[in-house]
Structures are given as C-alpha cells and as structure tokens.
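Removed: one protein chain of the complex. Kept in place: all other protein chains.
Up next is chain A:
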Amino acid sequence: MRPDPFPDIVIRGKRMFATIAKLLVKRVLTAIPILLIVSALLFCILRILPVDPAAMSLPPNATVEEVEAMRTEMGLDRPLYEQYGIWLGKLLEGDVGRSIHFRQDVTSLIGSTLPATIELAVIAMVVATIFGLAGGLFLFYVRGTRAEAVMDFFSILLLSLPEFLWSLFLLLIFGVFFEVLPFTGRLSPGFERPVVTGFLLIDSLVTGNISTFFNALQHMILPCLALGIALSPSLMRVLRSSLLDAYQDDYIQQARLRGLSEKRILIRHGLKNAILPTLSLMGVQFGFLFGGTLLVEIIYSYPGMGNLMVDAIRNADLPIIQGAGLTYCIAVLVISIVVDSLYLILNPKLRVR
C-alpha cells in the first residue's frame, strides 16, 4: 500500500470550523493596528480643526482665565501625544468622552442611536438582496430576448437614481399623497417603547408588544425601500453577468450533457458559482450603507447614527465625531470579517489549497 497522497485534508465539519476560526483570529489580530491608526487619525485631524473644545464647553460670557483653567482641566495644555495617550486610555475603559452639545456621555448617545441604524441597514440590505437576486435571475432568464433590453433599460434607470431621491419620491407618494405609511421617526406618538437591547423590533417582540412592533415596522418600510431599491440594480447586474460567465464554462455544458434539468443546473451549478462575486459586492455595499443612511435618516427624521453625526458636525461636537468615526470603523471591520467567513464557506478554492 502506497502512502495516502492526501494526508490531512478532510474538508467539512471540524476542519471547516478550524479554518474559519483561524481566519477570525487572523482578522481580529490585524484589526488592532487598523483601529489604532484610525483612532490616531481621528484624534489628530480633529485637533487640527480650528475649534477650541474648552471655549465651547463654557458659556459664551466666560473670561479668558476661566477658559485657561478649563484647558488645563481638560488636559489641552499638554503635548499632543500625551493627550492621545490619555484619550486612548479612556477609550479602552469605554469612555469616549462627553458630548459638548448634548451634555451626555458619547457612549450612551451612540448606544441609543446605533441599534436604530443597524436595524435600518440590515433590513435595507435584505430588501436590496431580495430585489437584486430576483431581478438578476429574471435578467438572466430573459437573456437574448426583447424583454432583456426593456429590463436592462429599467435597471440602468434604477441605478442612476440616488437613494435620497427615492426617499423623497416614496415619501411623497405613500406618505403624503396616499397617506398609507408613516414617514417620521421610528414610532408614532402614544406607542409604548420597550428598552431591552435597543433594537426596537426585537425589543417589542421580546416584550410581547405586538402593536409597537407593527408600528415600528411600518416606519421602516419607506426608508428601507428607498435604500434597498437604490442598492439593488448593481446587485442585479453583477449577478446576471456572473451567471452569464458561469454559463460559458464547460461544467454547465457537461451538466447538460449528463441530462440534468435546466432548473437543477441553474440552482446547483450556475448560481452556486455566480453568487460569489455578488456576495463580495454585498459586503462592500453593506459597509457603505452605514455611512449611506445619513441622508435617508435626515429625510425621515429617523433617530439613528446619521442624524447624530449631522448634529455633531453642525455643532463641532468633537467627542461625538470621534466616537462615531470609531464605530463606523469597527462596523466595517466586522462586516468584512463576516463576508470573508461566508466566502470561505461557499468557495472551496479559498478553504483548501
């Protein structure tokens, strides 16, 4: 008996788990220097801004001495690297500072707005995925026919409209004209607002508050539709073109020659390959979505991170800007790790060499 030429590769089960665990460890380790660099950049850039945090946190009639005393108290008279060190030290304790404008801890401000934005982004992404996959499959299905040209036209039309136009458009039609859906905030007045995790939909379900759940869901429909519709055309087009690419490959032809049905070929052979580029686009889109909800949140007066950020910038509220910046950075890192893990599960070429 000759030795086994494939000694230690068993791919499913435990082995797959180990591979993903390895990736997680690797990515978390690389995330540390990235976060350090981002925090340093945030700190430095905001220090360069011509804004004096000490003066801002005092009433307008404060004297120069009072400002100086405040500067010393806030540590602004020390060298920059020392300030960064102090800031970083506090950051590690979970203290991002106090908002100058809202007079509240930044952590609690972010804590109350982040879940709203996550909820918005996740549901918008689900909408985009449903529209994108369905549209992409339909575009592929009608390939080479006149319907494709028509669909193509519409997908380009969709692609060229930005999400804030969709927001206004949907708001006017369904909110103002037909008056079927609410379009301000997360909840209509008079509804009880349970707080467990901060995610309104989850909290209302957990506490059995069904009417709140449906009211919140109604509030989410328009902003999520606007974001989802704006994101879906590129997903459609990528899925369609990757399906077309996959169908050029020999294994599709070979599957036909083995007598498999077209439906089975599409789902098991075509889609399984074509989903990979689509997935990486979704990862990129989801990352952008965190920053991209900003305009939509403003239009729908949605109390999320976007609105908080706009307020903070308008008031030059440095601690909030810093905190929000770091939050975005962490969100993007987490999303990319999740997408990479999914990729690892779906693409054996990455998993085993």
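Here is the rule we use: a contact is a pair of C-beta atoms (placed from the backbone, for glycine too) under 8 Å apart; a residue touches a chain by one contact, two chains touch by 3 or more; residues count from 1.
Criterion: contacts and distances are computed from a predicted model.
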Which of "Peptide/nickel transport system ATP-binding protein", "NADH-quinone oxidoreductase subunit K", "Acyl carrier protein" or "Rhodanese domain-containing protein" matches, in UniProt, the chain that is not displayed: "Peptide/nickel transport system ATP-binding protein"
Residue among A:S108, A:S188, A:S211 or A:Q254 touching the omitted chain: A:Q254
Residues belonging to chain A that touch the chain removed from view: 2, 4-6, 9-12, 22, 26, 144, 249-251, 253-261, 268-269, 272-273, 276, 346-349, 352-353
